[in-house]
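In this view, the complex is presented without one of its protein chains, the others remaining in place.
Naming follows writing order (A and B), and every chain is counted from residue 1.
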Amino acid sequence: MALIQALIDGLLAGGVYALISVGLTLVFGVMGVVNFAQAEFVMLGMFAAWAGWNWLGLDPWLGAPLAFIAVFLLGSVLHRLLLRRVMRAPAVAQIFLTVGLLLALENLALLLFGSGFRSVQTPYQTAAVHLGPFIVGVPQLGAFTAALGMGAALWWFLARTRTGWAMRATAQDPAAAQLSGVDSDAMHRLAFSLGVGLSAAGGAVILPYYTVFPSVGGQFVVLMFTAAVLGGLGNVAGAVAGGLAVGVVQSLSALVLPLQMQNLVLFVVFIAVLALRPQGLLGARA
Amino acid sequence: MTQHTTRRAALLGGALLAAPAVLRAPARAQGRAVNVGVVLPLSGANAQFGVNSRNGIELVADEINEAGGIKALGGARVNLVIADSSSTPTTAATVAQRLIAQNSVVAILGAFASSLTLAISEVTERRDIPLLTMSFSDQITGRGFKNVFQVVPKASVLGRAQFDGTLAIAGAAGERIERAAILYEDTAYGTSQAQGLRDAAKAAGVAVPLDEGYPLGITDATPLVAKIRASGAQVVFPVSYLNDSLLIIRAMRQQGVDLPAVGGAAGYVIPDFQRGLGPFAEGVLSIAPANYDLAPELTERFRKRYGYFMVHEALEHGVMMDNLARAMEAAGSATPAAVRDALRSTRFTEGWSQAMTGKAVAYDATGLNTLAEPVMVQWRGTELVTVWPAGAATGKAAWRSRTG
Partner (left out) sequence: MRTGAVLAALLAAAALTPLGLDADGYALRVLTTALLFAAAAQAWNIVGGLANRLSLGHAAFFGIGAYCSTLLLVRFGLSPWIGMLASAALGAGAALLIGLPTLRLQGHYFALATLAFGEVMRVLANTWTGLTGGPVGLSVPFGPDSLALLRFKSTPPYYWAALGLLALCTAAFLGVRHSALGYRLMAVREDEAAARAIGVDATRAKLLAATLSGALTAMVGTLYAQFSYFFDPDTVFGITPVSVRIALICIVGGIGSPFGPILGALFVIPMEEAANVLFGDRAAGLAPLSYAVVLIAVVVTEPRGLLRLMGSVLRPVMNRVRAPAAAVRPMAPRPGAGP
């Protein structure tokens, strides 16, 4: 019974991890850059939603679109100013640009918001739905649903719109795409902005049952990367599956291992996948 | 190549030699003032506690200065040199080093969190500077250090009292406790206090089906509370700072885990706890090293200045500031060694010391204040009422009759 409850909890959390990881994988797929700062955008999304709640009285689920837009715009600016310049630079520049971004964003948040832990209070925060002996927390369910919704919207964009096709083309074969008239710089910018915006939205929807502080990003870093790598970096569907898998593994680990070791299994899986099958379990483009 | 290396050499040599100049100490406090170092977490997870503690110190320091300063030193003012330890022990230690080296502080007060205090004590012991603290991990006074002074009981003592007090209160309400759950944040504070809880449970013959540490930065307490649910415990003893206390209580409400929670001080006894939980805070019990309602004539001064009740860490830091000033008076000196000896040999019975449980303060050879006794407090609206032991209680304990 505890097993099934853990499975439920894991899937619910996994849905959100999926959304967060999709952002990461999108950036890599289209730009070929691993954004080490991706988790900081989750933090920014959480802060944006918190600010919306604190100053405008907006429920975080309503604040999520705002968080998305705000971080999307930030992503555009960051791409124009910084990322664009290292697209052809050696790996050291690309890696350490995003690492520098990680440090910069975290400490900027520290300066702006202070280091206090902030949480929201919503009426449904402690509500739960009882399905027989199992408990499904309302905030967790809501976050899962929102994540599903946003995932669906992304799928529709990638599969059904010309811009989406253009982005996928850039990911698959940049040279050919450019020859076909796709502006790869614009696609990069769109992918980056979309990617960080999605991660931010993911952060916003979990705010009701999380607390936000400048270093909260660190909690998501390895989870996100594991999910994305499991599904194959660059593979959006893979990131979704990876996210769900990570959620379930984490939840099941908590049953048998002490809480601090919850993520240990994931890290080991992560290294194993990188070592044995870097293209991910779902085998994507190399 | 020649040009490069010569230039590099010049740059590096210059950097190396210039570095000390850049870091040269600013002018130290001159004249008739005594520097007292204060190292507290003013940022990070424990910022609220740090701010409370600082307020307590400032209140008492200002009172001392207004009354004429340290008379034995010719009316020297107490000058607080306040620094942020942040939440990492190594930063705390570095900050302490800096205060000692650059500001010639006579003593250091701090740093609330046991993990930070332990790191700082390694520095102060090696530099022979007294450290006064209300952190209560057993390790603090357990290493044979000569420069540590702890004004509150040890964590293991608090843990035992947390347990025994609960048994007493439950017993008075007619409930026999046979199974209890212990949760604790895994730094020095939680680990020490959990040991006290464990020992008391063993002594009382109570089973502990759930005994689990969790990481301090925990962001989702759902799996933890699921374990509480599955354990069949009748009461939960969580030892937490603020963020984790909120998460745990909320998750308990969400999963319908309707057990009494008896907190381990820290997060459970500050106004932010009640503000964060609203009606869910009502009736929550906690052990505490001290409480403001035991000496309202002193502690109401804090409320008047800062607008909230004098949280126990503010109270204890205020008491220590008072002790330090009186030690300087007794020693007639501001040399750290003399002050240390005075702290150890004086029994402090006046002024703020009366706000401590025990109504006085005396530090033994290991630096522990042996007169302090834990009390059990309970939330009533936005106030904390002392409910146990009977000798100290100002109100009656309510067991399992929470509203909401």
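Please note the rule applied: contacts are C-beta pairs under 8 Å (C-beta built on N, C-alpha and C of every residue); 3 or more make two chains touch, one makes a residue touch a chain.
Given the structure is predicted, the values throughout are model-derived calculations rather than measurements.
Chemist: Could you list, sorted by label, every displayed chain in contact with the chain left out?
Modeler: Displayed chains contacted by the hidden chain, ordered by label: A, B.
Chemist: Who touches the missing chain here, B:L73, B:V123 or B:V235?
Modeler: The single option touching the absent chain is B:V123.
Chemist: Tell me which residue among A:L11, A:L62, A:A104 or A:L282 touches the hidden chain in the full complex.
Modeler: For the chain that is not drawn, the touching residue is A:A104.
Chemist: Could you tell me which of B:G37, B:P89, B:G110 or B:P289 touches the chain that is not displayed?
Modeler: The single option touching the absent chain is B:P89.
Chemist: Touching the hidden chain in the full complex, which residues of chain B are there? Just list them.
Modeler: Residues of chain B in touch with the missing chain: 1-9, 11-13, 15-17, 19-20, 22-26, 42-43, 82-84, 86, 88-90, 93-95, 97-98, 101-102, 115, 118-119, 122-123, 125-127, 139, 143, 145, 186-188, 191, 215-216.
Chemist: Since one chain has been left out of the picture, which residues of chain A touch it in the full complex?
Modeler: Touching the chain left out of view, chain A contributes residues 28, 33-34, 36, 82, 85-86, 88-97, 99-104, 106-111, 114-115, 214, 218, 221-222, 225-226, 229, 258, 260-261, 263-264, 267-268, 270-272, 274-276, 278.
Everything that follows uses one rule, which is that only the chains that are shown with their structure count from here on.
Chemist: Considering the complex alone, what residue numbers of chain B touch chain A?
Modeler: The contact residues of chain B facing chain A are 43-45, 47-48, 87, 186, 212-215, 217-220, 222-224, 226, 230, 242-243, 246-247, 250, 253-256, 276, 278, 280.
Chemist: Spell out the residues on chain A that touch chain B in their complex, using ranges where they run on.
Modeler: Checking each residue of chain A against chain B gives 2, 5-6, 9, 13, 110, 114-117, 119, 121, 125-128, 135, 137, 140, 209-211, 213, 215-216, 219, 251, 254-255, 258-260, 262.
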